[in-house]
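Note that one protein chain of the assembly has been removed; the remaining protein chains are unaltered in position.
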Amino acid sequence: MTAHNASDLPRISDRLAKNALRNVSERIIEAILFAAAAVSVLTTIGIVYVLVSESIHFFAQVSIVDFLTDTQWTPLFDDAHFGIMVLVSGTLVSSFVALAVAIPMGTIIAIYLSEFANPKVREIAKPVLELLGGIPTIVFGYFALLIVTPVLQKIFPELPGFSLLSAGLVMGIMIVPYVASLSEDAMRAVPMSLREGAFAMGSTRLYTALHVVVPAAFSGLAASYILGISRAVGETMILAVAAGMQPNLTWNPMEPAATITSYIVQVALGDLPHGSIGYQTIFAAGLTLLLITLCFNILGQWLRRKFRENY
Amino acid sequence: KIDGSSTVYPITEAVAEEFQKAKKNAIKVTVGISGTGGGFKKFCRDETDLSNASRPITAKEMEDCKAAGVEYIEMPVAYDALTVVINPKNSFLKQATVDELKTLWEPAAQGKVMKWNQVNPAWPDAPVKLFGAGADSGTFEYFTEAIVGKAKSSRGDYTASEDDNVLVQGVSRDVNAIGYFGYAYYAENMARLKGLPIVNPKTGKAVEPSGANVENGSYVPLSRPIFVYVKVKSLQKPEVKEFVEFYMKSADKLVREVKYVPLPQSAYDFNLKHVKDMKKGTVFGGKNEVGITIEELMKREAKL
Amino acid sequence: MQPLTTEQIRAVIARGKAKDAIFQAVGILCLAIGLLVIFLLVGDMVIRGAARLNLDFFTQFASRRAAQAGILSAWVGSLLVMLVTACAAVPLGVAAGLYLEEYAKRNLVTEIIEINITNLAAVPSIVYGLLALGIFVYAFGFGQSILTAGLTLALLILPIVIVATREAIRAIPGMIREGSMAVGATRWQTCRYHIIPYAMPGILTGVIIGLARAIGETAPIITIGALTFIAFLPPLPFTETTEGSAGLFEWLMSPFTVMPIQIFNWTSRPDPAFEVNAAAAGFVLMAMVLTMNGLAIWLRYRMRKNIKW
Amino acid sequence: MQIHDKPALKAEARSFNFFYGEVQALKNINMPIYDKKVTALIGPSGCGKSTYLRSFNRMHDLYPGNRYEGEIRFHPDNTNLLSPEVDPIEVRMRVGMVFQKPNPFPKTIYENVAYGLRVRGERNKRVLDDKVEHALKGAAIWGEVKDRLQDLAPNLSGGQQQRLCIARALATDPELLLFDEPTSALDPIATGAIEELVHELKKRVTILIVTHNMQQAARVSDYTAYMYLGEMIEFGKTDEIFIKPQDKRTEDYITGRHG
Partner (left out) sequence: MQIHDKPALKAEARSFNFFYGEVQALKNINMPIYDKKVTALIGPSGCGKSTYLRSFNRMHDLYPGNRYEGEIRFHPDNTNLLSPEVDPIEVRMRVGMVFQKPNPFPKTIYENVAYGLRVRGERNKRVLDDKVEHALKGAAIWGEVKDRLQDLAPNLSGGQQQRLCIARALATDPELLLFDEPTSALDPIATGAIEELVHELKKRVTILIVTHNMQQAARVSDYTAYMYLGEMIEFGKTDEIFIKPQDKRTEDYITGRHG
């Protein structure tokens, strides 16, 4: 019972007491890390502040009802109309076209890479595909205008030189790698044991992929789709170049139209005096854009929560 | 430090390049493109030394400058001729009058005038495809003022772009297209486009868009002077002063090179004289005017 | 009901396999379309830009004469902006990721931060441009400088870095954490000696993917108003300039231009000769992105080799 | 009676070798599997039990670089399961498997059990309902889930999940059922339920079960095989193996002188 002599005792007890210095430094580090995490919140606050504070001036002059219901968007003209739906329609139609390409194509590529292709193909194809995301979008814009549009005009002779269709298609191609790469990650996170279970039942690869892997990875897939949607809604240069910048309330992808983003760059590049109502419209438009992406995001969060990975 | 209109940018850029070369890169010049409005905003906030402008300063901007204590000298540097262009395969359009263009472009035409024969019965029953400058550009403002008679008053259902190459593409691909943009873009793409002669309202003669016609003042109303504004305070800096002098001396050659139409040399000399005499202010009094000639401008008395 | 006969089973299997084969073909086709577009675009840029792809192109400033114009200020600008972006985004992103994975308790604040990050990842880049214009350019008075552009793009890629960091941290088995804590390490010591080093390959991949995206961004930089003719380089630290000696960080406040802006500028020139320049510059930009991606793959491979559990 | 002593053969490994790439994991295995009996595979960790078990439904085909040598004959039709001409999918349709960790699909309970039938192209709702009920009853879980067939399977408890996985395997009437340590992730009560179930099932199907628990092997199996470092050391009736092992290594293992 004398393994430790008496003089040891208080020392050991001391050691067990909380070490104040260490505690303080841990707290400080935690505070610093928290501050870093909070930067993202500040960014959001900053974005909302900048958009709202300028938009307030705008809405002081234009009623929200007009903003939402007017069917013309001519803020810079003598006879000014501020019907945001015109831009929203262009944004939604072009995004829809893009997603009609990107979601199926991205998902198919993801399934193929994660369930069919051998690992070498995957290791090479994925980064190469991601290069698509690295091409400056202005290059895509000219690709749409100079190559895709003429090809499409062969198929649809009545297609005008600028259209949401060709801009949307190219935008879709641009988004494919985002969707494919994120979906593939989500599918590969599905544990092998589930796949083995399915194969042990005698299912084929495709059946396993569609009936077991995809449902299991659904929340990840949803996340990738949501990101794809935000990319489409927020894409600027392709639309500015190839979609025609014509404020046109239309739901027909075969027509040219302006989108929220293309309007914003147009004004940002233009000769408009700051402080004028025309200039404030870009903040109102930006706010609308933010709200649209926010809606999709909330939808996405909800989907994710509903289909949280349950394996 | 220079900022402002994209229309004036090529000229100023050329000058800046030559100037730096001449000074062996000892002096740094930056040229930005924020648009005439954006340029003036910075100019009147005392952020830039020179401002490129494709239109005269407005009353509001004059006030801003005054509030910030910024004084300036206005210097016309070149003509910009707006060119109305059509597809080279277009066979029926030989010329157009201002009135015809007005019928086509005025706000009342929106959604109504969709066929060529609605403008002129002699023209065919074919759809009109319109291309034009973005609504926040000086080009747009000037075109509407010159043609429709009221600045910014235009129909909205046309393909607008800040990027004039996009317009070039659009017009060159569609037989029924008509569009307008700066002369330089037409000059570089003569193979793909046809410039539409415009009937001079005074003489009644159709005038082709060309350097010579602009210079001799017969291409009206679609030619306009473009400007550089220099801050009086900055002229005390030797490098700014030198730059302005260099600008005026080499303007004739460089303006030609970037496919704009130079002013007569006398106008440049006149500008330099203004600088020497510190003749501050604008001669426009805050309003834009159409079809004004450089000789008229030189006669006017500038006001702040 | 009878069990299926062997023939029936074989028929079912054959059908299933046929579907497999069809899908596989469709998959390859989709992949091929994607790759084809890349090759088309890159090939087109190479062919059209070939004439200008020589050393002069990299060492000359922009010029009004297409044949003399180079991308010196643009590529230097791009690299410097990326440097600022990386220096801002990496510590912030890694710290935020660490906090969320290793420190945060499940509560409302954490929840808000997390939802907020997913939302930010989806905010259109042009909106960041508007933010930067209001905050960095005017409120902070940074002007149209390298600093403004770098910080703007840093905010833009911050969500990417945070998400990559978190994924990488999550891949570290809990037993490593427990092993470290069990010998008496504090949380921060565990992070410093283990979590951060082991997560590094994943973090780097995320950072580089983020940078590759940032380097091609045009819209937010245009919104800041940085479309300029720049025929000089930012001052090197401690060199003599006309305004006196440059400090260590003088270059941060220098005006700049970047590759996508230069390309944008050239594509909107009236003179078609500039299109060649634009193509060549586009190719250079692609090559930069490619190099970055390659670097990411190589680094990941190199570092993974030393980390296994 | 002779017939009782040596029942019909269901399958048989003959000079079977298995390689993970360059590494030989199984060495010259010869072993019979008797029809409608439970055969237990025991042995220290890493000795190749799972590897052997998974050869019976060609699970190794899913990963590149694996190689079989020798034969596993399947009766009554005397097919060589390992032959390249034999379609692994067909093999898997005849041989069911239950894994160490329960792995229900992220679908409803009903869909989990119906999965194998759907894979076989069954569309008739009545037939499906019937078979699902039958399989769930066979796995002794019907009572617990009959009112919640549309609930998601991953919400069940571990033991229930494992029985669901057994039901899933049973639904397609396999001839041979493979169990890889089916109870190692379960609590004692769930374990008891599964053991009882195995006992029930052998009336209908042949069972091959891997376990690291010798008591379990003794309780549930008719035959036991002891493996060590990829080799089959000893095979025999369970009573005999446990009472009087022939090989020193088996004895050491059974009496617990090994890990």
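The letters A, B, C and D name the chains in turn, as written, and every chain counts its residues from 1.
Heads up, the rule we're going with is that a contact is a pair of C-beta atoms (placed from the backbone, for glycine too) under 8 Å apart; a residue touches a chain by one contact, two chains touch by 3 or more.
All figures in this text were calculated on a predicted structure; none of them were measured in a lab.
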Selected residue (touches chain absent from view) among D:55, D:216 or D:238: D:216
Hidden-chain contact residue, picked from the options C:99, C:198, C:266 or C:283: C:198
Residue touching the undisplayed chain, where the options are C:24, C:60 or C:189: C:189
Contact with the hidden chain (one of D:161, D:183, D:224 or D:238): D:183
Residue numbers in subunit A that touch the chain omitted from display: 1, 3-4, 8-9, 12-13, 15-19, 22-23
Absent chain, residues of subunit C that touch it: 105-106, 173, 175-186, 189, 193-194, 198, 306-309
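As a convention for this text, only the chains that are shown with their structure count from here on.
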Most centrally placed chain - per-chain CA mean versus overall CA mean: A
Furthest chain, CA centroid comparison against subunit B: D
Where subunit A and subunit D are represented by their mean Cα positions, the distance between them in whole Å: 46
Residue list for subunit A, restricted to those that touch at least two other chains: 202-204, 207, 265, 269
Per-residue overlap in subunit B, given as positions that touch at least 2 other chains: 33, 38, 162-163
Topology of the chain contact graph, where touching chains are joined (line, ring, star, complete, other): other
Contact pairs between chains, per stated definition: A-B, A-C, A-D, B-C, C-D
